[in-house]
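This report refers to the structure that appears directly beneath it.
Removed from the display is one protein chain of the complex; every other protein chain stays in position.
Naming follows writing order (A, B and C), and every chain is counted from residue 1.
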Amino acid sequence: MIKVLYFAWVRERIGVPYEMLETQSGTVMELVEELKQKEERYKVAFSDLSALKVAVDQELCEFDAELNGALEVAFFPPMTGG
Amino acid sequence: MIKVLYFAWVRERIGVPYEMLETQSGTVMELVEELKQKEERYKVAFSDLSALKVAVDQELCEFDAELNGALEVAFFPPMTGG
Amino acid sequence: MRVSVQLDDFDIGQELDLFRNGKSNTGAIVSFQGIVRNNSENSLLNMDIEQYPGMTQKAISKYVTTAVERWSLNDALVIHRHGKLFPGDQIMMVATAAIHRHDAFQSAEFLMDYLKSRAPFWKKEITKKGYHWVESVFDDEKALERW
Partner (left out) sequence: MRVSVQLDDFDIGQELDLFRNGKSNTGAIVSFQGIVRNNSENSLLNMDIEQYPGMTQKAISKYVTTAVERWSLNDALVIHRHGKLFPGDQIMMVATAAIHRHDAFQSAEFLMDYLKSRAPFWKKEITKKGYHWVESVFDDEKALERW
């Protein structure tokens, strides 16, 4: 089981702040493809990956990062704090 | 009459914070030479002009600046505020 | 070093007074204060700042540690608010303490650049017409290149 979190407009498009998933995906990219197959709202949220960032276990990483053993994956737009 | 002011160690070497002078000097440099002729303490204070700065009427300037009509000339070491 | 992510407002004077005490070789303290500013039409009702709770504190602490080491700081402080904020409210502050001013300035700018683009906060602006998520600015991403 992996916890998948969504923030800002990604959360709004997907409709939940997080969900627990059973997945065989080996990388973030594979997880994204798996989600896009599932339902239209994921397809909308992940339509332009260049507008998104991802963190695995609360560390920023690239979409080709591996998931092995990760507890948490988060998707969100570029940060705008400060 | 012109008011000549001294600050920091220049003031200490010359012994007064300011003095009123009657002078015919046309430039700061001529005034310096005039003072150096007067007494030893001025010779000591003005021995190394590269260690000194000058302001005419409260504006920083060079030693070749003209004095015509100036009310105030000040000599001091480089500033160390802030 | 202190990092605080909080809903509540803070008193910058009190924070700077606490921050100043007890380091006898500190000669320079730089602070940055971020404030909710109105938009050009003056139509901002409020702002809502979302965060990634588990990651925020950790991410900021990493940049603070980097800054303290890189510029030999005596101390560094970051306070960042989340939740509902109104025009004129304080969003966040950074403070850095060093022997010399250049290190204090550089490290504060470094921290600001990283907080802007790498700390997991997202700003939503609510106006009379509705709301929108603030978009990241190319210049903010670009600003990281100089460090």
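Note that in this section a residue touches a chain if its C-beta (ideal position, glycine included) is under 8 Å from a C-beta of that chain, and two chains touch if they have at least 3 such contacts.
It should be emphasised that the depicted structure is a prediction, and the values quoted were computed from it without experimental measurement.
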Which displayed chains the hidden chain touches across the whole complex: B, C
Contact with the hidden chain (one of C:3, C:29, C:64 or C:119): C:29
Interface with the undisplayed chain - residues on chain C: 11-14, 16-17, 20, 24-38, 42, 87-88, 99, 101-102, 104-105, 108-109, 112, 143
Missing-partner contacts on chain B, residue numbers: 5, 7-9, 55, 58, 60, 72, 74, 76-82
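Operating definition for what follows: only the chains that are shown with their structure count from here on.
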Approximate Å spacing (C-alpha centroids) for the pair chain A, chain C: 26
Touching two or more other chains - residue numbers and ranges from chain A: none
Multi-partner residues of chain C (each touching 2 or more other chains): none
